[in-house]
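Here the complex is missing one protein chain, while the rest keep their positions.
After this line comes subunit A, so read on.
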Amino acid sequence: MENILEVKDLTVNFGTFAGDVQAVRGVSFDLHKGETLAIVGETGSGKSVTTKAIMGLLDSNAKVASGTIMFEGQDLLKASAHEMATVNGNSIAEIIQDPMTSLDPTMTIGKQVSEPLRIHKSMSKEKAIARTKEVLELVGIQNAAARMKDYPHQFSGGQRQRIVIAMALVNYPKILIADEPTTALDVTIQAQILNLMTELQQKIDTSIIFITHDLGVVAGMADRVAVMYAGKIIEVGTVDEIFYDPKHPYTWGLINSMPTLDTKADRLYAIPGTPPDLLDPPKGDAFAPRNAYALKIDTQQAPPFFPVTATHAAATWLLHPAAPTVTPPPEIVRRQAIYQQMIAKGFDQPNNPAVKLNTPATDQ
């Protein structure tokens, strides 16, 4: 599998009055060509900071302490603001969370969507208008030619997110970063937008980094999943490996707190405790204080990555050959059993879209 983006040992600190917040602590991952990589984790785990670092859009108080981000033979962390401006919106594009605030209220959407064309491609005005119309139709805006003259407040939330997607895709970027693109939308619109993204991904052959804390969305969208906790990736694997054979106790907790159709309990499970203070992160495994399966070494030394399969690895001492064998929570045991059956039936690393909805193309 060809890597389009390689992030190595990315460390980002934020200077605050109280000291340096270590938001991202040595994150490494690869993005394969044409795949969707989901980065999941709770708020403050460093997901968004990682993607901001890729686009060179970190806040001014952020310091990149170490790392490389290789894209097309160039280290994006060493790129100047000017060089980044030629990459952003051209080869790498972004969709963000809230469509209600991500469009300029004083500019027509036609102008906003065609902006990346004007910046990066020296395209004639007629051609840019034609292309903008084409892309707006592609994302399902009806009567695109006329609506290009409208302002953002004349569109619904779902339509606006479609416009934001059109804006990101207008130059057919090689990488699309989607930072919780459906969090602010209601569930039916969510499904439409997710389907649209999958559809467009195939049409224009782009790789997607999908940031979310919604595991349901991950199951439907992603090929691979990276789980982040306290500024580190703690487990990475294919979507099936993460959902059916997770190895890190934090991933167990995440999956355990997700309701399934079989959930009978009155209360949903929640991981006890709160994430650590990243001003002064714990010495060993950052999850140890909240972890019922924590070993003594977890409080002393951060675990390295232990490979499980060629595609699956987890940073937990439980995978060390000398570690005691523990029994995961019942839900995880149940899932692992299903996984064993799936493997026994001769299933091999499929892209398993758990939910695919047939939805109309518009949300007028």
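Definition applied: a residue touches a chain if its C-beta (ideal position, glycine included) is under 8 Å from a C-beta of that chain, and two chains touch if they have at least 3 such contacts; residues count from 1.
Everything below uses one rule, namely that contacts and distances are computed from a predicted model.
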Chain not present in the shown complex, as UniProt names it (candidates "Predicted secreted hydrolase", "Oligopeptide ABC transporter permease", "HTTM-like domain-containing protein" or "Acyl-CoA/acyl-ACP dehydrogenase"): "Oligopeptide ABC transporter permease"
Full-complex contact with the absent chain, from A:Met167, A:Ile255, A:Ala302 or A:Ile332: A:Met167
Residue of A:His120, A:His213 or A:Arg290 touching the missing chain in the full complex: A:His120
Touch with the omitted chain, as defined above, among A:Gly41, A:Gly67, A:Gly89 or A:Gly140: A:Gly89
Touch with the omitted chain, as defined above, among A:Glu42, A:Asp98, A:Glu137 or A:Glu199: A:Asp98
For subunit A, residues in touch with the removed chain: 55, 57, 81-82, 85-90, 93-94, 96-98, 101-107, 115-116, 119-120, 151, 153-154, 164, 167-168
